[in-house]
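A single protein chain has been omitted from the complex, and every remaining protein chain is retained in its original position.
Let's look at subunit A:
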Amino acid sequence: MKAFTYERASTVEAAAKAAASVQGARFIAGGTNLLDLMKLQIETPTHLIDVNHLGLDRIEKTANGGLKIGALVRNTDLAADKSVRQDYAVLSRALLAGASGQLRNKATTGGNLLQRTRCPYFYDTRMPCNKRKAGSGCGAMQGMSRSLAILGVSDACIAQHPSDMAVAMRLLDAQVDTMGADGAARAIPIADFHLLPGDTPHRESALKPGEIITSVTLPKPVGGAHVYRKVRDRASYAFALVSVAAVFGKDGGARFAFGGIGAKPWRVEAADDAAKSGAKAVAEAALAGARTTHHNDFKKTLVERTLASLYRQQEARA
C-alpha cells in the first residue's frame, strides 16, 4: 500500500473542504472496497479523510412520507431497519443478497453507491484497463467477459456495476443528497448519479471534486410485492450474473430494475410499460440495445428466465 496521510473529519463542511484542497485525497467510510483496492495499488490516495464520525448514521421519515437514509448507515442496519423492512422490502432484500455479514456490518450506504467494478481486468494491474488507467485499452473485450455488462457499454469499457443495493435504490427512484466543497447542498436523481462509460470510463459518478454524499432519500413507498432475485455462481457471497429488483402491483402492473448486466444500475421505463404482457416482453424492452460478447451472451436468456420465474412466483402467491 502506498503511503498516505490521515485525518478524522468532524463536520461535513470540513470534510468536503479538505477533500477539495488536497490533491489525491479520498474519503474513507467503511473502507471495504477502498482498502482492498489500495492494497492492490489500484487506488493510491495521498490523503484519507475519515468520515465515520460525521453523525450521518440516522434513518428518518421525511415530511412527504419518504425516508432519508444517512450516508453512513451501515448495510446491516439499513436492511434491518423497521421502516425499510415494512415499506421498502426490496431494498432490504437487495442488501441482504450482497457481500457477507462481516462486510455488511462495515459497508455504508454512500460507499455502496460508489463501489467500483469487479471486472477482473480492472483488478489485474498487469492488464490494460481504460477505467483504471485512461487510454490504456481494455483487456476484457477479447478476454474472459462472462461476468461483464451487456447494457450501457462502450468501445472503451464493458465493466459491470457490482452493487445490489443501488439496483433497489434505482427501482425506488432514490435521490442522492450531497454537499459540495463550497458548502452548497444538491440533490442528484439516482438515474443521473452513475455515469455510463462512453470514452471516459474512469469517470463513474456525477460527484464533483470534494463533493460528499450526505444521505439518500427515498420517495414515499411503492405499494405491492417487493422482490429481489439474484442469480449467481454460488448460493451466497458472490456477485450477480443477473439480478432483478421488482415491485408487482395488484393491478398486474410492475416496475423493474436490473443488476449484473449494466454499466450502471439498469432501469428502462419501456420495460415497466410491458409488465402486463409478461416476462418475454419485459425482457425484450429491458434488453433493447444490448451488446454482448461470446462469453456473456447467455445473460439475455438469463434475464428472461429470471423474470419468468418471478412472474410464476407472483401467480402462485395470487
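In the analysis below, contacts are C-beta pairs under 8 Å (C-beta built on N, C-alpha and C of every residue); 3 or more make two chains touch, one makes a residue touch a chain; residues count from 1.
One rule holds in what follows: contacts and distances are computed from a predicted model.
Asks: Which of "Phenylalanine--tRNA ligase beta subunit", "Branched-chain amino acid transport protein (AzlD)", "Aldehyde oxidoreductase" or "Tryptophan synthase alpha chain" is the UniProt protein name of the chain not shown?
Replies: Not shown, but named in UniProt as "Aldehyde oxidoreductase".
Asks: Which residue from A:Gly31, A:Pro128 or A:Pro219 sits in contact with the chain not drawn here?
Replies: A:Gly31
Asks: Please give every residue of subunit A in contact with the chain that is not shown.
Replies: 1, 3-6, 8, 28, 31-32, 35-36, 39, 47-48, 50, 52, 76, 79-80, 85-86, 89, 92-93, 96-97, 99-103, 105-106, 235-237
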